[in-house]
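To start, I am sharing the structure in question, which I have written as structure tokens.
For this depiction, one protein chain was excluded, whereas all remaining protein chains were kept in their positions.
Presenting chain A:
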Amino acid sequence: MDDVFKALADPTRRRILDELAERDGQSLFEICGRLTTRHGLGLTRQAISQHLAVLEAAGLIRTRREGRYKFHDLDTGPLRRAVARWLPPEGPGDGGPQSPDATETPGPETSGPGTPDGPEPTDRAATPGEH
């Protein structure tokens, strides 16, 4: 649990999760390119590798070997478990088919378990799970 919060405490690592939330299965090269061109983060590949290792140790991303390629996927499982203790119990879970009026269910990933450095421009937060 401490690993999850420690991993999330760094803004670069949250950016990496933002980008992986947009599309799973990214190579290290693609993650570096996105951080540089979309967020102006001029980090070395080695530094990004280290951030990925922290995220992987916290269980927030998984690496997958596919032939000669290595891809990174987002895993929100630890995130959900980390914040579940403070959230009111939900009924049938995400978008339960039983309760059409329960559309205001708080999105645990986007409402934020506390990002101390203020709101971030999460333009894609409005469209979670778009592909």
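Heads up, the rule we're going with is that a contact is a pair of C-beta atoms (placed from the backbone, for glycine too) under 8 Å apart; a residue touches a chain by one contact, two chains touch by 3 or more; residues count from 1.
The working rule: contacts and distances are computed from a predicted model.
The UniProt record for the undisplayed chain lists the protein name "VOC family protein", from the options "YoaK family protein", "Acetyl-CoA acetyltransferase", "Permease" or "VOC family protein". Against the chain not displayed here, chain A makes contact via residues 23, 26-30, 33-34, 36-38, 45, 68-71.
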